[in-house]
Structures are given as structure tokens and as C-alpha cells.
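Just one protein chain is left out here, and the rest sit where they should.
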Amino acid sequence: MRQRGRMIRLIALGTGLAVVIAACGSGKKAPSTSASAKSGATASVVMGTTDRVVALDPAGSYDLGSWTPIYNIYQLLLKIPPGGNTPVPDAATCAWQNPSNPVVYMCTMKAGQKFSNGDPVTAQDAAYSFQRIVTIKASNGPSSLLSSMKSVTASGNTVTFTLTAPNAVWPYVLTTGAGALVDQKVFPADKLLPDSQVIGSGPYKLAKYVPNQLAEFLPNPNYGGDDKLSNKEFIIRYEQNADTLVSDVSSGAINVAYRDMSPTQIKSLQGKSGVQIVYGHGTEIRYLNFNYNVMPGSNTAQKSAIRQAIAYLINRQDIATNVYNNTVKPLYSMIPQGLAGHTDSFKQMYGASPNPAKAKAALQAAGVQTPLAITLWYNTNHYGEASADEYTEIQRQLGASGLFKVTLQSAEWSTYNVAITKDEYGIGQLGWFPDYPNADDYTAPFYIDCSAATPNFPNNHYCNPAMEKLIAQEEATTDQAKRNAIFAQIQTIAAQDPVYIPVWQGGQVAAVGSNVTGVPSTFDPSYTFRFWLIGKK
Amino acid sequence: MSSSTGSLRRYLVTRLALVIPMVLLLLTFVFGLMRVAPGNPIQAALGGHLSPAQLHVRMHAAGYDKPVVVQYGEYLRQVFTGNFGTTITDSRPVSQIITQNGAATLELTVAALFVALLVGVPLGMLAGRMRDSWVDVSARSFGIVVYAAPVFFLGFLARLVFSTYLGWLPSSSQASVLVQADLIPHSNILILDAMIDGKWGDLPDLVRHLTLPAITLGLLLAGVFVRLIRVNVIQTLRADYIEAARARGVRESRVVVRHAFRNALVPVITVVGLQVALLLSGAVLTEATFNWPGIGNELVFYLNSRDYTAVQGIITVFALVVVAVSLLIDIANAWIDPRIRYS
Partner (left out) sequence: MTIAGSLPSPPTGAEVLSGGPGGRRGRARRMLAPVLSAHGLQRWLLWAGIALVLLFVVLAIFAPLISPYGWNQYCAHLVRGACEGRFTRQGRPSGAHWFGTTVQAEDVLARVIYGARTAMEVVVLAVLFSTCVGIPLGLVSGYFGGTLDRVLVLIMDALFAFPYLLLAIVIAFVLQGGIGGGVLTAAVAIMAVYVPQYFRVVRNSVISVREENYVEAARTLGARPRTILGRYVFVNVIQTVPVVASLNAADAILTLAALSFLGVGVDPTAAAQWGYDVSRALSDAQAGYWWTGLYPGLAIILLVGGLTLLGEGLNDVYNPVLRRRGIRRVVLPARTWDDRAPQ
């Protein structure tokens, strides 16, 4: 009898549970919309990516993952045209008040531009957009990009930027995500707008947004710009890992697999039917950073010799081939190929292939005992899983000369990026992703380090007044030919006494379905992924 | 009768009283660990791109240099007001992570539990009944192998075979892109959402996506069930009342089905409760392997980006779930088996 009682209670419990679960499900019932969105399949493009969105409000994001949708939802004052690397008008036409002293920059708004809610895009909106970035100073926001902006004002249909110092690259700053124009009637002045509510005047409007899973973009009916759309729906699928990108693009579940596949994954997709690999120009770089205070070597001369010896020994082509299956290119300057001003200064100085004899001579001249024990630090998760392979390769290359005994150490990113700025790593891996496609973005943040208040970002105690003077000159010059000459000098100095040793330059890679068009045209040094160019045959 | 209800009430009161310090302890523990961990969300997101001075300004603005005690106070206040704040890395309300990604985890774990019961219970019963036979040996070996195989390795094999080579089933995420774009999130449990709106056409796609992850995670649990139920059946078959039934001349098949199996099932409730922690741990790995947009996957991401707010929120929810389930199980047990109340 007791047994039966227990059993009944057991059943009662189970039934109760089922009822609770069922009740949870029966929330608000929406009208049945069985006509699905699948109808427009021919013109809808699905892109997969492992990038994440930090914020869709331009004041809250400073990362490629957020800027990709932002470039398509919002208009900018200036934009980088497909394949180009100089700014052209988007919602405005701009010019320096006095090109020989680039301090005041004025933009005149084009007529007829509208936000997707119908509001006109005015100069007031533009000034408001820049002002609120500085006011909000979101912790992940782009306010530091605007640090050279002293003030921004609007009168009539003109926006006027006054800068703190001459800055010839300001037009480039306007082409970043920080330059997106927002509607002052919609976006609050002092805080971020929730992602699902954002609107802009760009070619697309955000139709549906499930964070970290899916974003659906539909054409903005009020778009007044000149870009033509090759699709009528663009969907981004956010994936957690790149394996999924590979399997989804092979099965056709996504049309474009963009960022960030490993060399092995790209190789696995080569020659697969229905999939083509698209390579494009990229300006992402990887390099070795030396901390002057804690790197090996007992005096300045020795430290310098050690850096030069490593520059002599690194075989960039082997790294590109053995580790990255040639999806990256050897890099012989901190300024990547494809940007105005690039020279192969490290190749000129140290040769294209390793030179152990010269490395040995450099070390001996400075009295460095060989083999010298050094520790190389690299990061395990921020720069892709192939970092481990890359640094193993460098370890082997330096070890093979007999001049160095290399120990590898790694740390995951949160620890790594703190430690590297706190003098904990003598020699370590770093990478740079550009804010805008200009050589200035590859020199100013790196080589200006003499004032204690504004050290360079790896905080490596480099200081070269000649270098700082050249950079100030370059920033005050709007004439590109003159700037190129200055950058050539900068790169020569950078190679003579290297504080960074450039290793490779990444290209952009996407795997796309064989019927997908337009991806090659959007691959350029600006890293702007233009949804409107992507279509299907 | 009244004494019986009284004892149940007394039991519940003591049991509930223990929950509060336990939850508090877990919260403190999580908070402490996150503060000891190096790095912070701003550094994780923008370190390597901004100079130390610029980073410092941002960290000060976000309040990361406040005294730990103050931060702890704020954290507790948030938890008790049910407001878990907004993530720092991607400005999402933590409550949204919990409802949205939590629903995906719920869908996965419930399906896995279902698989586990479906596979584990019959196998365990058979093995216990036919002890030392080849059935028993295979069931036990099965149990040991699925236990010994890491979830991510099973997932790796399943993806390799069913997805890469055979191409039968999708190997990642919760739904096809177009299906997901089509669904309107009510409960965020996509299968339920499809049913609510009567979008029956979307169901096969959802079920196909659920299959591999649910089986992978379910097998892990099934191993536990096989072993447990086998042992229970063996024990019950030895019990006095079974002997008595046999002695009374009740047919063996009836003895087995009516008495042994039934009683062997009672502890399964307890075990399901005990396995919630295992299930959640397994879910983290299954989600990582199958790109399932669950809460465990999010947790790993936010841990990597040192997002205190998100990690604390998610772990707090995990802790509350575990505590609540164990409480429910204990109450259910006390109700079913009055002996427990008197100990």
C-alpha cells in the first residue's frame, strides 16, 4: 500500500512539473504570420562571421565587428570608395579652410539625405553625432579617435571642425565608424541607444537583431545616397567559432564566410565544389615588440644588437608558407603594402632571407655571449590559434642559428595585454588593426613615446626625438608626395634601430558560395564590408 | 496525520533556512574570484590599441578602481533587486542573456535529459535484471565508454560522421538562418516559439539542429543512469519484500516489473537533481562544440573578455538553479519518503 502511495505522489509530481513547463510556454500569442521571409531567397545574402558586435550605437563601439553593420546602417561625412584608400564625399563635401595649415576642416551637407524614419540629415545632426561621442565617453567607445578635435559647430548646412593641432589625417578619422551620423531626435545626447532601436541614413536599416546570433538588414526606403543595392536582404549570422563558418559555407547555409578562419580551415575549403575563396588586400599586421627596459642585453648597444640579430634571422617567407599557407604576406615595414608611403625598409637593411653570419657579427661586435637565452611571449586567443604555430616557427628559426636559445611563453589576452604594458615581457607578439587606411595610423601610435604623460601604447620606453619631429611634420602636411618622403625617412630610422620587427601583413579572406558576387570589390585596406555590393548570380 | 504534515513543514523550514547562506556564499565566492582574476573588460577589449594612460581614464570612468568592498555592496544590491546590470563588453542587459541564451540552454538540456532517460532507464533495467549476461556487459561497457568520452570528443566524432561525411544533420547552431529570421521570439525556446505561432514548417529544421547536441549531451547522462538503475534493480531484487513476494509464489516477471523496476525508479528523481550540475557543466562543452547559442557559451566568451557583470550574473543564475533544483528534489523526496524527515 505504501508503495502505491509513493508511486502516486511520484506521478503527481511529474504531472505538476509538466503543467508548469507548459504554462511557461504559453505566453503572449502573436498573430500567426505563416507567410515566411523565405520568399525573397534569390536576392537575400547571408554572411557568417565570428566577429562580435559591441554596440550598434556609433558612440559605443571601436571595433570592426560593430563597425561592419554601422558602415551599412549609417552615412558618414566622407567614405573610402571600394578599392580606394583616400576619402571621398558621402553625405557631405569637405575641405580644409587652409590646406597649408590643416587645423580647420569644413564640410557642407549634401541635400536630400534622410534617415530611415524620414527625418532629414542636417549639419546639426552631424555636429551632434561627434559631440555626443566625446560627451558619452563610453568605455568601449571611439572617443580617443576624436582626441584631436577641439570643437565641432554647425551653421546652416556646414559643419566646422577645429582641431587642437594640425592634423592632415583628420579626413580619414571621419571615414571610421566614429564618423557615423545619427538622428538627434532619436539618439540621446548623454547615453547610448539600445542596439535594437538604432536607425541611420545609410543604405540599410536594421530589421531584426538577436545579439550574438543574428542581424537582419533590409533596404532603407529613404536612403538618398548614391550607392546601388545588389540585394534586397542582408543577414549576418554571428557564429561562436570558425569551424561553423567552414561547415555552413560548404553546406550553403551561409553565402559568405568572413572572418576569422584559420589557415587550415581556408585550406580545407579550397577546391570544394560550390565554394570559392576570395582574397583581398588587407592591412592588418603582426610584429614583435621589444621593451627597452626588460629585454635581454646588459647595455643599450647589446640590446640594439640583439634586436638587429633577430631582424637578420627571422624568415618571414617560411612563416607565411609553413604556418599560414601563404594566406599572409611577409612584412618588411610597420607600414603595410598598399598604403601610400610604404617602403620595404627592413628588406633593404636586413635582406630578404635570413643572414646568420651578419646576425652573429652584430652580436659579437656588441659583446653578447652566444647562445643567448631569450624568452618570447605570445598570446593564445586574441590573434588566432595559429599564433602558437607562428611562435613555434620563430623559436625554431632563431634556435637553428645557434645564436639564441628560445623559450616560449604564452598568456591569454586579458593577462597578456596588461602585462606587456607593465614591463613584464621583454620580447612579445603584438598585432595592429588599423583605424583608417593611412600610414600615420601605423607610425604615430608606435613611435611617439618621449613624454611620460603619453607613452606609446605598448609602453616600451622607446624614445627618438628625431622620429617624433618627423611624425609631427607628416601630420601637418596635406601634400601626399611630401608626406611619402617623410614616411620613407621614418621607415629607415625604424629599421636601423628596430623597436618593432614587422613579421607579416594579413590579407582579407572570405569563402563564398560560387554564385555570390561582389566580395572582391569590397575588399580593400579600409576593411569596410559594403553589404550593398554583394549579390547573387 | 497531523504530525506527519508538521514534520514536513519543519523539514522545509530548516531546509529553506540553509539555502540563503549557501547562495550568499556562492555569490561571494564568484565575486572574489572575478576580482582576483587579472585584467578587466576595458583592457580586454581595447588593450593593445590604446595607450595605458587612455585605458586608465576609461577604467576610472567605469569605476574599476573603486574599493572592492564598495563594488561588492553594489553587486549584492543588484542581485537582490533582481537587476543584474548591463554587460560592459557589448552593452547587453544581463537579464537578456539569461532569458535569451538561457532558453537555448534549457531547450538543449531538457532534450538531453529526455535522451538520457530514454536510453539510460531501459538499458539500466535490462542490465540489472540480466546481471552478468552479455546484455549486462554491453550495457555497462556502454555506460563506461560514454562516461569516459569527453563530451567535446563525442561531439567531434558526431560532427565528423553525421555532418562532414554523411551530411545528414547540421553540425552547429540552433536553427537555419532563414528559419531563425522568420521566428518571433516569445519564449526564446525556438521550438516552442514555432509552435506558438503555428509555424509547423520550421519545426523539422529546429529538430534537426537539436538532434546532435541533444544526443551528445544526453549520452553523457545516460551513462550515469545506466549505472545507477542497474545497481538499484540489483539491490531491490534482493530486498525482503521481493523475497516475500517470491515466497508467496508471485510470478518472477511480475515481481520484476511490479516491484523491482518501480522501486528502482524512485531514486532517479534524486539523481536527476544531483546531475543538474553535471548537466550544466556538460552543456558548456556541448555548446562550445556545436556552436549552440546557450548561456554556457556566452559564459566562456564573457570570461575571456573579463566582463565581471556578465559573469557574475550568469554564475549567480547557475547557482540559483542548482540550489533551487536540489531544494525541490529534497522536498519531493521528503514528501515521497517520509523516513527522510525524521533523520
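Just a few scattered comments:
A and B label the chains in the order they appear, each numbered from 1.
Note that in this section contacts are C-beta pairs under 8 Å (C-beta built on N, C-alpha and C of every residue); 3 or more make two chains touch, one makes a residue touch a chain.
Fair warning: this is a prediction, and the values are worked out from it, not measured in the lab.
Of the candidate positions A:S116, A:N212 or A:S268, contact with the unshown chain belongs to A:S268.
One of A:T86, A:T162, A:N322 or A:N355 touches the chain omitted from the figure, and that residue is A:N322.
When you scan B:L46, B:A214, B:A260 or B:A288 for touch with the missing chain, the hit is B:A288. Note that of B:L50, B:V79, B:L108 or B:V224, the residue touching the chain absent from this view is B:V224.
The residue touching the chain not shown here, chosen from A:K150, A:K185, A:K232 or A:R396, is A:R396. The set of subunit B residues touching the chain not shown comprises 15, 18, 21-22, 25-26, 29-30, 33-34, 36-39, 132, 136-137, 140, 144-145, 147-153, 156-157, 159-160, 164, 224, 227-228, 231-232, 234-235, 238-240, 243, 263, 266-267, 270-271, 273-275, 277-278, 280-282, 284-285, 288-289, 299-300, 303, 311, 315, 318-319, 322-323, 326, 329-330, 333, 337, 339-340, 343.
Listed by residue number, the positions of subunit A touching the unshown chain are 241-243, 246-247, 250, 262, 264-265, 267-268, 322, 380-381, 385, 388-389, 391-392, 396, 399-402, 408-412, 414-415.
Criterion: only the chains that are shown with their structure count from here on.
For subunit B in complex with subunit A, the touching residues are 37-54, 58-59, 61-62, 88-92, 96, 100, 159, 163-164, 167, 170-174, 176-178, 180-182, 184-187, 189, 192, 195-199, 201-202, 259, 262-263, 265-266, 269, 287-288, 291, 293, 297-298, 301, 304-306, 332, 335-337. Contact residues of subunit A toward subunit B in the complex are 3, 6-7, 9-10, 13, 24-30, 32-34, 36-38, 41, 44, 46, 52-55, 60, 62-63, 137, 139-140, 144, 192, 194-195, 208, 210-214, 216, 235, 237, 239-241, 243-244, 247-248, 251, 253-254, 381-382, 412-415, 417-418, 420-421, 430-433, 445, 453-459.
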